[in-house]
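In this view, the complex is presented without one of its protein chains, the others remaining in place.
This part shows subunit A:
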Amino acid sequence: MFRRVFQLRNSFGNVISVCKSCPSHQYSKCLSKYSTASTERKRFYQDVSISQGDDGLYEINLDRRKLKTPGGKLFTVPNEALAIAVATEWDAQRGTLKFYTMHLTTLCNTALDNPTQRNKEQMINSALKFLETDTICYRVEDPPGLVDLQKNEWDPVLHWIENRYNVTIGSSSSILGPEIPQATKETFRQHLNSYSLWSLTGLEFVISQLKSILLSLGMVDRYLTVEQAVLLSRLEEEYQISHWGNVEWAHDYDMYELRARTAAGALFIQLSSENLTVKHKIMQD
């Protein structure tokens, strides 16, 4: 009994003495061990390949093992192009796995696992919420240069969308934003209803990146390229940059990240809504 207590005290004392002998630089090493920068997993595979399962869905193979989602499901994608793009992301990792650069994988995981357990209607509602506070509908009144810039750059997109979907949206400089008619919302709701669950996942991701449903739809409808959509989304920031100068570690860093995310979302929407069927002509003798 006494011996056990003694042992306990001894081990306790050891712990304390270890702590005491831990100088400040070791302490900072301890900290960096648990920071996000060094908790990346090693690349544990050599070859990445894809294979088609019995149900026609494509799977990703890391060496001999099949890739799974964080939720434990088998990772499957509906077409070859998406599978190859995901496989390329895994193949591009050097040394450690950097999940923050693997946007397509992340989107597929979200669509497969659906971690928030939402159905289509809830996703459409959350996407439509952006319509009331859409970036390109809010205008400024103050610096005249920015007012002109917003008018010249955003108005064509707004008009194009209004013509394409035959709706009225309008812009406003009041804090309440423009008054969006109910008919407009219904039109967009019907349009979004034609998307599959996968495409909606991608669209919602793009909308939340660009902070604009109109720019997102303009990009999905191939009126804007990714670069243009990102530029228009960051218009005020670009204006400030032109005035005060560019800071690489903040502005460029953000822009490239936004571009990568937006491009991944746009590609994901296109690939998951595309359905490739091959019909060969019948040769006639």
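Side notes on the structure shown:
The rule is simple: a contact is a pair of C-beta atoms (placed from the backbone, for glycine too) under 8 Å apart; a residue touches a chain by one contact, two chains touch by 3 or more; residues count from 1.
The rule is short, and it goes like this: contacts and distances are computed from a predicted model.
Chosen from "PRELI/MSF1", "NEDD8-activating enzyme E1 catalytic subunit", "Protein FMC1 homolog" or "SWI/SNF complex subunit SWI3A", the protein name that UniProt gives for the omitted chain reads "Protein FMC1 homolog". Touching the missing chain, out of A:F99, A:Y165 or A:Y223, is residue A:Y223.
Note that of A:R43, A:K68 or A:K98, the residue touching the chain absent from this view is A:K98. Take subunit A: the residues that touch the chain left off the picture are 28, 32, 35-38, 48-50, 80-81, 84-85, 87-88, 91-92, 98, 101, 103-104, 156-157, 160, 222-228, 248-249, 252-253, 256-257, 259-260, 263-264, 266-267, 270-271.
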